[in-house]
Every structure is written in structure tokens, then in C-alpha cells.
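Accompanying notes for the structure given below.
Left out: one protein chain. Kept in place: all the others.
For chain A:
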């Protein structure tokens, strides 16, 4: 362990001078310095960073993250502020004034009312707003939960329901809608409630694992050792075990909590963030971050521990002075000494992907460096799988996938490996088609571009992309959840027998949730919470307090991120992989043909249609190598599906090989392209066949003169006579046309010439 720590320390030193990293924070940060600030509060419900002063609250929007966003302010009355949160519809501000009192502030009217604890024995641990249909406001007290409804008319918080239990401390994230209440001597016994839009779900009570250092000492779990993490629409809880130096993970199901596995930690201070469903474990002391993609069962990190990189800091003074403005030089001085700042003591990690530098009043957003991550692994298929799961920078992930695929083909890696790469891309595309995220992404892209600054469009796109994630999360779930189901049922029954009071409650809950369970058979929490994720932002957009300008900015930013999924369609595979690769590739094209065959195999398995251009390309490759036998097999067995483009390419390639031309002709006929077929027959000199065909299929678009000229060119009077006769018989009024007269005369001249 110590050896590892020292080695990671070493990498810090190495990369401190701008070395490798997979995660970075981008300069400039969101500066939230205001004179007279009394600290910063992050409200994850409304996604606002709040900076109260003695009589005002400044709020910065953090989603979408814009470092230059201007704060909005609300005036409040003076008094102590322990905690502050905006309601989800942004109409109210709730401020915890003391351990007994909460003050509610109506933003429009400025009216206030207070809510106090009934008894002195209990004190308020915290509160949050919720979109649960039962209540609006949840108060967490040492004696349990109070679910309250906000009644503005009577200026009251009505008590809807109380859940009595002893609480030492609690953890809540709005993202998961999950509140975990810690109790017991070691604070390792947990009761969880999910207050989702579908209702309240009580989780079975569970205990967290804690190693003992000595026989007698019992470590106490602290709130900062627990993180609720939402990844791929699933909810996990990460628990730091300081004695064992392990990070335990628990996954929450509707009726069970299942320990999933542990990851080693190399630092006494640990923080956890989630960026684009990737779990980031910050080893604060070691100043490195380890990335985990806990999509699969594997608990192996994505890559080696590497430091967090500080990106985009302007080193020249001229550029820094441009930005400095009111924030003053001191901030700049601090930043320029960035090695000291990274993982500073003043850093607070906010859910899910923000870092607040309390000392400097900076807010950083953590970004994944997808390029660096994908470059760090040689296992290309798994890199692509990772990239294909990225939603946040879907476009970038997509471009990376395309580039990687091009590279592996150009480098002529083994076909089996490229085949796996292709399988990953195709199955992901097929998946995104099934869930609709691919098509929706495109649709949204189109509408938002056309409607420009329209206020509604960002909202709809947010909803859609969120639902895409939701759907993904749900059905990716299938296997593991099914496996867990039995186990979890057993556990829940155990728990309910031991706790009879809860049992009744559990039953009543069951009734309310059965309908949901029908919908969501996997029993996953969090699936629906993810779908609601977009709500706060949409309600914000309607808020009069926020003007339209930042919204517009968000539209333009979103256009880049428009793609809801990095899935790559077969058309894109053709135009961004096969076509460019074909141009660059030199030498024997059989390798590329092999790759294309693998692609076709993959698409055929997923029942995806392939762009005819790819078939055309394949024909060109095979014909260029004069591999006509194989080309014939490809056509006959419909490996290259028939289409007009394919047929035309066959005719084109058939200039060198008559057999291939015939295949093209046959395909034209099978496709019922009657006009083309007749013209082609005439070109090949099969006049009578062409006429017969024209008559059978009533092709009237081919001019008679075409046949007559051809017949005349053959210098065969019998043929000319036959053609002439055919038209006279089958086209009414042909005898009166100039064609008839001309050729009739020519024919009689020919005949007289023969006679003499």
C-alpha cells in the first residue's frame, strides 16, 4: 500500500509539469466572489451555487456550466444562515436559520414565513425540496423525517407525514432523490428513502461494513465518508472505510441493498465525483484521480491513477489581465501557482461533477479527457465500448470512435480484432436505434438549429437526452438485476420480520408501488429519477427572474452536444471510415474487403440496413483486383444486397468482365428497372429480346428510333423489318410517324438492293 502511494506520489511530481492526465478542469472557473459573502452553498436540487450576504442571496446557474454567467440576486432579511436552498420551481427560498427554525421566502412577493420544530429535544439536520407528489419539502431532524407540503396561502408548511427514527446525520442527493439516514453508535446503520416523483420508497435497513483497527476501538462513520453516486441511471453508495483503506460500493435496488465490491484507496482524504457516468475517485492526498466505469461488473479502474490537469490557463500577462476585472490580481496569482491549488484543502467536491474552491470562491467543472483515456489503452474494443457509453460529449466520443476505427484499419490490425471493434460500434448503433436515442438526437439537432433562440428547444432536448439515458440505464440492467432479484427478496423478508412496524409500512408502500413495479420490473431505483432529471432546468427556464440571454447561450452550447448518443450509423461508417480508409490505403485491398465482410456480418446480425455505397465500394475493390469469382459469389448470395447503385456499378465494372456485366443486367431486371433494362439490352445488341421485354412489361419510355437506328446499324434488313413491324403492330399510329416513313423507305431500298 505504502509502495503504491509513493509511486503515485511520484507520478504527481512527474505530471505536475503538465504531463499525462485523464481528467481536467478548464480555466476559467466560475468566479463567485461577492463582497460580504458569508460562504457558498450549493443547491443540487436547483443546480444553483448560492452565495448569501447579509441581506442578499446571489445565485449562479451551474447547469449548463458557463464561467461567465452573471449571478441573479434576491434580497433576504438579515440573520444567521446555516443552509439555503431554492425550491425546485424556483418560487421559494428556504433558509435554515437555526437548528430549530427554517424560513421560507417567496421570491416574487418577498413574503416570508417560518417553520419551527415542535420540541426542543429535536434539532434540524437539514432539509431539501422534493418533487415527490406527497410533499414539497423534507425536513431531516434528529428524530426522523418530516414530510411537509408548502401551503403558500396560509403561510404554512403542512405536515404530511412523519417517519420516526433516530438520525445521527444524513446524506441526500437530488440526482438520486435518495436520502440516507445514519444511525447507531458507529453511524453505520442506514435507512433509506427514495422520494421520487412516483412516490416514496423505503429501502430496507442495512449496515455498512467497517473494519476494526483494534479489538476495542470502533470507528464512527462520518457523513463525508458516504457518497451517493448515480451512474447509468443506477444508484450506488460509496463508503470509505478508513481502516481497511477501501472504498466499498453498494447498489440500491427497490427492495434491497447489495454490496458490489470494493476499490482500494491510497489517500486518507477521498472524494468522489461522477462525470458522464464515469466514477472519479479523487485520492486527495496523493493528488491523483482514479477512474472507474462501473458499467460492467468489473471493478478494475479504467486507467492508472493520474493527476487532475489544470487546463487552459493563460500564461501571458496580457491575456490574464483581460479577464482579471473586478476579481483582482490575488486570484490570478493564486491560480498561476496552480500546482499548489490542485486538490487544495479548500476544495469541496459537489455532486456530481463540480469542485468548489472555497478559499478563492471558484467553481470548477470536471471534464473527462476522452482523447487521453482512449489513447491510454491498447485494448481497442473496450476503449470503444467506453466511448460509446459517453453521453456528455457524444460528438467528441463519436469522432474519437471514428478516428480509432480508421486507425486500426489503416494499421492493418488483425481482422478478428477489427471485427470486435465493428461489433461494438454496430451493436451500440442498433441499441440506440431501438431506444430511439440516435434518431431523437438527430431530430433535436435539426429543430434546435432551425428554431435558433427559441426558449422551448433547449428544454425539449434536455428532456429527450435525459430519457435516453434513462432508457439506456434501464435495459442495460437486465442481467445483473435478474440475478439479484432472488437474493434481494430474501433479504427484504428478513428485514421486515425483525421490524414489525416497518412491515406494515412496507406493505402499504407496496400497494402504491405495485403499478410502478409492473412498469419497472427490474426493481431499480433511480431509473425514474433519472428521467426526471431534466425537470429543474426546464422549470428554471420558465422563471421570469432569468432573462433570455443565458438561455440563448445554452442553446448554442447545446448544439454541439446535441448528439444524444455517440452511436455511429452505417452511413457514417461508410463516409467517415470506409471511404477515407479506402483512399488512404495502398496495396492489396483484400484486407479492406475482409473488414467490410465483418461489418456486413455485424450489421446483418443486428438487422441494420447498409448504405449501398458500401456495396459499390466492395464491388470496386474486388473488380480492381480482378477477383471476379468472389464478386460473383457476393452478388449471387446477396452478400451485397441488390440495389440500383449496385447494379450500375456491376455494369460499370462489367466493362472488363462480361460475366459481371450480366450480373448487373440481371439485377436491373430483378429490380424491375424496365426502362434501363430495355436500353441496356439494346446496347448489347439484343434488339428483339428488348422489344419482347418492352412489350411484356409495357415499357413505353424507350423511343422507337433507338431500336430502328440500332437495327439499321446492324445492316440486317430482316432485323429492321422485324423491328418496324413490331412498332407498327404495337404502337397505335406509328405508321403515320416520320420514323415509320423514313425507315420504311430505307427498308425498301435495302430490299430492292438485295433483289437486284
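Things to note:
We take it that a contact is a pair of C-beta atoms (placed from the backbone, for glycine too) under 8 Å apart; a residue touches a chain by one contact, two chains touch by 3 or more; residues count from 1.
Just so we're on the same page, contacts and distances are computed from a predicted model.
Missing from the rendering is one chain, named in UniProt as "CCZ1/INTU/HSP4 first Longin domain-containing protein" (options: "DNA replication complex GINS protein PSF2", "CCZ1/INTU/HSP4 first Longin domain-containing protein", "Eukaryotic translation initiation factor 3 subunit F" or "GPI transamidase component PIG-S"). Considering A:154, A:216 or A:637, the position touching the chain not shown turns out to be A:637 (whole complex). Note that of A:290, A:309 or A:593, the residue touching the chain absent from this view is A:593. The residue touching the chain not shown here, chosen from A:47, A:669 or A:740, is A:669.
Remark: the residues of chain A touching the chain excluded from display are 415-416, 419, 588, 590-591, 593-594, 597-598, 600-601, 604-605, 627, 629-630, 632-634, 637-639, 641, 658-659, 662, 666, 669-670, 685-686, 689, 692-693, 695-696.
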